[in-house]
Every structure is written in C-alpha cells, then in structure tokens.
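What you see is the complex with one protein chain gone and the rest in place.
Showing subunit A:
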Amino acid sequence: MEGKSYQRLPRVKIREMRDDYVKFELRDTDASVANALRRVMIAEVPTVAIDLVEIEINSSVLNDEFIAHRLGLIPLTSDRAMSMRFSRDCDACDGDGQCEFCSVEFHLRAKCHSDQTLDVTSKDLLSSDHTVVPVDFSDSAGLESSEQKGIIIVKLRRGQELRLRAIARKGIGKDHAKWSPAATVTFMYEPDIRINEELMDTLTLEEKKAWVDSSPTKVFDIDPKTDKVVVVDPEAYTYDDEVIKKAEAMGKSGLVDISAREDSFIFTVESTGAIKAAQLLLNAIEVLKQKLDAVRLSEDTVEADDQFGELGAHMRGG
C-alpha cells in the first residue's frame, strides 16, 4: 500500500443524450473501469420482465412456450426496479414471487372477431401497476402514434383467442437476456491522429485526395481553401490502418501517426427503453459501487482470511 496512490478521478462528459440513447466521453481512467461499466450495464442493472405466464386460452397459431418467450422479451418500464426486491429474497411472499414488493401482474385478453387479422401487441398487456408497463416507443421515436402499436406478440385470425395472466419480476441480464436493459453498450478508444504536416505538404493534391479516399470512413478531408488535409472526424476512424498502409504504399511512411488514447473512451449506450439511457448509466455506477462495497467488506472481515487463505494477505497488500 505504500508508494504512490493509483487513485484517479475519471471525468464524464456527455455529448448527446436522448431517452434511449446516450453518448459520452469517459476520461482519465483505464480500460478495466470502462469495461466494468459496460459489463454491468449489460448484465447487472436490474429491470423488470415477464417471468411467469399462465395461459388460460390460446387458440393462436403460436404455441404456449412460444408466446411466453415472446412476452418475456418485451421491455417493461423498470424505473422502480432498483428499489424492488428479487422475488427469491422476498420475505413478504416467501419467495413464491407473487406479491406487490417483488412482482407485477399483467393480463392479456384478445379475441379476433373480424375477418382482418388482429395484431396482439404489447399495448394489449394490462398492468396492475402503472409504473411497470410495456415500453411505449411512439413519442420518443417521433412517429405518429397511429403507426406505433407496440410490439407484436401474435396475430389472430377470426375466432382465435388469447387469454393469459403474466407475472413480471425483477431480474438481471446475467440470468436471462430479457432482463438486460441495454440494447447496445459499446466503447471505443479515442484515437489520437497527428498528421505530419511537413511530409503532407510534399504530396500533390491528387495524391492527397487518393490518400484521403483510402480511408473507408470519412476521417480526413481536404480543406478546399488551403488544400490542406485536415482531420474532420477522428472518431470515425475504425483503427483499420488503411491510411497508414496507403501512406506506406505511396512511399511516405510516417505521413500520419495514429494512436489510441489509453485513458479516454467514447461510450455509446442504447437502452431497450426499460430504463432511460442516462439512468442506466447511473444505475450501473450504483451497482458497481455495491459490488465494490462487497469486496471492501469482505476485505475487512476476518472471514476473508479463511476464505482466501494466503491469497487474502496478498489482497490486503501484505
């Protein structure tokens, strides 16, 4: 523990934020932290999803398991999930997972009476709790609400009927992907692009153009006024090395120097809609903190010695 401290103070800068999308920079930290954050967002931020389905009537073309599987994958608004109980730890209902603290009940009744096929969608799921409802994409996507009818569960034709009761429970993505609040969580290292201006000036305009075009993504451009190559969008760079190879092929190796900044990450988070993307990040940090607390707690206790043996001493820096 002696010597210098490795503590760093990461900074977050949010670039873009919508309900289901957030893009931010994470600076002054390591890949381990960035990746931990990503992993937690995918697998350990709790949400609510349908976990138990009791089918009363199903005369649709899809069988019971099929429908149950589809229901499970419907994202439900889970802002309350952090404060809910896992039904396995729920004292109130003794773990059968049917009480208000750990579960939400849904009902679905649909029957087709017309000759046109009836789409049974997530909108037909009636919740017993107004805070936990199927995610509504109509307003956020900016489309007309008449077009947005929710997620199709099954289509019914005349005379077919579907009637069921479903219980939604809290869970995490590690157990089943339906509880994962993240559609996409990814990050990239921020590229550091330095153009060797001197060498660049030795190129003709055609050569510059050829060089700029060699990149599959639009990273560089030529300033129409000065005819200089400029970096327009460093983040569009996919670390594909094409421009470097091109420069080598042109006999001008060292034309550009590209390296990844090992302490800066650009995160892209897309949510399924269960939790707002920004909230997802906050929840993830919260979960991460809880996990760290658990480690710290076990470090303090004597049991840790028994648990880890010699390793425990190492962990404490001995």
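We adopt the following convention: a residue touches a chain if its C-beta (ideal position, glycine included) is under 8 Å from a C-beta of that chain, and two chains touch if they have at least 3 such contacts; residues count from 1.
Quick note on the criterion: contacts and distances are computed from a predicted model.
The subunit not displayed here is recorded in UniProt as "DNA-directed RNA polymerase subunit beta", chosen from "DNA-directed RNA polymerase subunit beta", "Large ribosomal subunit protein mL43", "Trafficking protein particle complex subunit" or "AP-1 complex subunit gamma". Per the touch definition above, the residue from A:D28, A:D64 or A:E197 contacting the chain not shown is A:D64.
Even with one chain removed from view, subunit A keeps its contact list with that chain: residues 31-32, 34-36, 38-39, 42-43, 55, 58, 61, 63-66, 69, 73, 173-174, 176-178, 180, 184-189, 216-217, 236, 238-240, 242, 260, 268, 270.
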